[in-house]
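With one protein chain withheld, the remaining protein chains of the complex are depicted in position.
Entry: chain A
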Amino acid sequence: MKQPIFEMKAITKEFPGVKALDHVDFKIHKGRVMALLGENGAGKSTLMKILSGVYQKDDGEIIYEGKKVDIKGPKDAQEEGISIIHQELNLIPHLTIGENIFLGREPVNAFKKIDWTKLYKDSEVLLKKLKVDKSPKELVASLSIGEQQMVEIAKALSLNAKIIIMDEPTDALTKKETESLFHVIHELRAQQKSIVYISHRLEEIFQVCDDVTVLRDGKFIGEAQVKTLNEDQLIEMMVGRKLTEQFPSVVVEKGDVALEVKNLSNEYVKDISFLLRKGEILGISGLMGSGRTELAKSIYGALRKDSGKVYIDGKEVNIKSTQNALKEGIAYVSEDRKGQGLILGLSVKENMSISSLKDFESPIFKINRTKEKKAVKNYIAQMAIKTPTERQKIKNLSGGNQQKVSIAKGLMTNPKILILDEPTRGVDVGAKKEIYDLINKFKQTGMSIIMISSEMPEILGMSDRILVMHQGRITGELDRTDASQEKIMKCAVGIKEVSYKDE
């Protein structure tokens, strides 16, 4: 292979108490897409922060276009032509697309007045290049997440970036948006730009990347061309062990109906009816915005229902608030761990027990802390949550462990019905497997589980039955034995095809 355009050699970075990077090598080739893979905590973000100048390396060297360079700050990186597109987009919603692209670098005339004509004309050229059909005068607030990402890419291009780093770019994108992003990546590659692609989704690595570098526990594990590897080999490199079976399917005798929803409608979902049995995992699939989360929140009492009935164990229930839902035995674990699931400033213990604090209350309204601590420690042990103590702030835990705390919070309310919304989003491969095992364990105890997921292998591997949603309606109901990726996709885009009915 040719000489890389950018090379990091034996990069070492230490934080108090941890060696985040230990002699890591990383190469970026001109006109190629390099995947950076690793579990959470493997050192990917630290490495990218050094690359983009946010952190300074302790040791090692960086060679850029054949010359040794020192990147002292984000500004240096920008001037060298390195742009990073963060997972959380950094756009200002109430400014226009053009204003965002040229924020801080607005073209001005001789009187220092912003040259709006030039700004919008240049923006338009960039948008055209990315095939975004939007006027640069539109407000960013009116754009979808995918379109906003394109604005970030346009910004990178306007900076004449030679290297563009994308951190989990497809996490919040719909299928269609993901496709157009991939298209743009191919275009950029054709224009001899280099791209670093960070993602948890292995299938994407195979779709868009040329090379892959794997890190584990802050160490360099290997670099290879993607086409020389298969998925199992990649996973093995990431976790350092063989994952014999991703989805150990567990067969549980079908129980009685635990939950029945009849003709549920509101602002977000239309005429939803389905059954859920004891010891069953009901998968809900569908594209982003198809109303999956809204359906879950409507059942859970977080969104208002306009019409329809809900029965639990054959008895009609009237759930008007999340408190009602918990009382009736329904728990919901949010898809948005940081935004809606956890209270980041509080400890592991305080987060885990928040929904079930009443159970620990003494007659004088005092929380029985000994009892609370015991219950929390019990879940920490049962679910193998990695935390120094239960008093640790939740924000210091890794994504997978945060997710486990989120699930434990739901479990502590002793639910009959557990709704898991994207239970493995942003969770690394090893922790995913652990979460799947836990879900199967709950199932074996007779709990009824609704699992919403965008990941096809997960939905297909875990569910006993799958509902597919499209524009707020159920467009398909598939049994485990006869579901396939193609059938789900057809229902998800609104072509109703299969309908398997329970009994």
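Everything that follows uses one rule, which is that contacts are C-beta pairs under 8 Å (C-beta built on N, C-alpha and C of every residue); 3 or more make two chains touch, one makes a residue touch a chain; residues count from 1.
In this text, contacts and distances are computed from a predicted model.
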Undisplayed chain, where the name is taken from the UniProt record, one of "Ribose ABC transporter membrane protein", "Zinc-finger domain-containing protein", "Putative spermidine/putrescine transport system permease protein" or "Sigma-70 family RNA polymerase sigma factor": "Ribose ABC transporter membrane protein"
Residue of A:I63, A:A302 or A:V493 touching the missing chain in the full complex: A:A302
Residue, one of A:Y332, A:Y379 or A:Y436, that touches the chain absent here: A:Y332
Touching the absent chain when the full complex is considered, from A:A141, A:V251, A:I367 or A:A384: A:I367
In chain A, positions touching the absent partner: 297, 300, 302, 321-323, 325-326, 332, 334, 339-346, 350, 354-355, 357-358, 361, 365-367, 409, 413
